[in-house]
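All protein chains but one are shown in place.
Up next, chain A:
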Amino acid sequence: MKPLVVENVTKQYADKTAVNNNSFEVGEGEIYGLLGANGAGKTTTMRMVLGLIFPDEGKILYNGKPYSNEQLSKLGYLPEERGLYPKVKVSDQIIYLSQLRGMSKGDADRNLKYWLEKFEVPEYYNKKVEELSKGNQQKIQFIAAVNHKPQIVIMDEAFSGLDPVNVELLKSTVKELRDSGTSILFSTHRMEHVEELCRNITILHRSNTVLKGSLKEIKKRFPRERVILGTDNAIGGIERIAGVTGVTRTEQGYDIQISMESAGAEILKLAMEQANVNHFEIKEPTLNEIFIRTVGDRHE
């Protein structure tokens, strides 16, 4: 039984459909990526999972059971925008929020200290949230989402507003959570994070699921269309090979666009005839490219 199952959910607002027939499952110890352009329905989907709003159609199951107050304590939520009391001390509000989800005061306090230590900010225990910088507030927000040891965590733009060092810190923490068995529903606009963290993804576009499945399979579905070639000397005649659609000269060699994969072998053969080949790669499409193509294609 998967911890989180979303089945054919549809949510209609006054005159528009926010989410249309969306389904996915998040397994134990899995980070599931929910991608989409702005306004695609990611946040609405997450809110439905959280029980903030109810789907018009379809159902959401938590360990096979429908939504109830009992499920609340198993959920953790990291909202896109800051959601903390600005004028309340960090310790007071984290312990309060954990207590609301059924944790004892002592446990909540212990966990909070563990997390603050982990994020190297133990001195924030007695600080008010408004005194902290945006990035540090995000850390506290993160702690608020995971302090009560939830089984399912929903993270909406978890790494926004953080510097690269802290992004790494939080990313490794998210991986630790995953490895300890937590199911994480994850949304972001940073495709490289998704490639690094997620096994399965859904790309939403204008309320509809346009792409869904494991990241590997999705990538295989998209043809490899780019060849990186590194050589000592210039190579003549690449553009004449059948299937080559564009050639760009770079410092180290060439960046070649192809329309069929067989052209790759031809390019290598040609290059080896004329010079020393230092580097040859037929590149997989990045998720970024896939995203832009999937979402961009349908833009018109």
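Here, a contact is a pair of C-beta atoms (placed from the backbone, for glycine too) under 8 Å apart; a residue touches a chain by one contact, two chains touch by 3 or more; residues count from 1.
In this section, contacts and distances are computed from a predicted model.
Trainee: Would you kindly match the missing chain to its UniProt protein name, picking from "Potassium ABC transporter permease", "Protein-disulfide reductase DsbD", "Cytochrome c oxidase assembly protein CtaG" or "Acyl-CoA dehydrogenase"?
Mentor: Per the UniProt record, the undisplayed chain of the complex is "Potassium ABC transporter permease".
Trainee: For the chain not shown, which residue from A:Lys2, A:Arg101 or A:Lys171 touches it across the whole complex?
Mentor: A:Arg101
Trainee: Need a quick check: the contact residues on chain A for the chain that isn't drawn.
Mentor: 14, 47, 50-54, 69, 72-73, 75, 77, 79, 81-88, 92-93, 96-97, 99-102, 144
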